[in-house]
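Each remark here refers to the structure printed beneath this line.
A single protein chain has been omitted from the complex, and every remaining protein chain is retained in its original position.
Let's look at subunit A:
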């Protein structure tokens, strides 16, 4: 937990800004209790950026068809790790190792079950970002 919450501030402060619309994002570090609702655009974009963490993705705007984005180099859906689907065993590079873990039972506490951020860390950091952001919003009401 120590590591997670220490990293949260980094995660919060590293959110970046680019385009218009609901896919926009912004820097949360620009927000303070005083300016959160006076700097409307920043608040709006900061909130929108938080929607981006609903799924793990390479970046908030592209999104992914796999909740965990990347089980190994290529995108593979969680359904591959069920009886509905299979990683392509005849694929040149072989079955995605990330999927293979779920299929063969090679899941352990010492290894990440996915290639990118461990889902515990990903969603914990996402929720903790809100824990940081929410009091700023509610205090300003």
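The rule is simple: a contact is a pair of C-beta atoms (placed from the backbone, for glycine too) under 8 Å apart; a residue touches a chain by one contact, two chains touch by 3 or more; residues count from 1.
Throughout what follows, contacts and distances are computed from a predicted model.
A chain of the complex is left out here; the name its UniProt entry carries, from "RagB/SusD family nutrient uptake outer membrane protein", "Imidazole glycerol phosphate synthase subunit HisF", "Peptide/nickel transport system permease protein" or "VWFA domain-containing protein", is "RagB/SusD family nutrient uptake outer membrane protein".
For subunit A, the residues touching the absent chain in the complete assembly are 1-6, 8, 20-23, 37, 40, 43-44, 47, 50-51, 53-55, 61-67, 74-92, 95-96, 99, 102-105, 107-110, 112-113, 118-121, 123-124, 126-128, 130-135, 137-138, 140-141.
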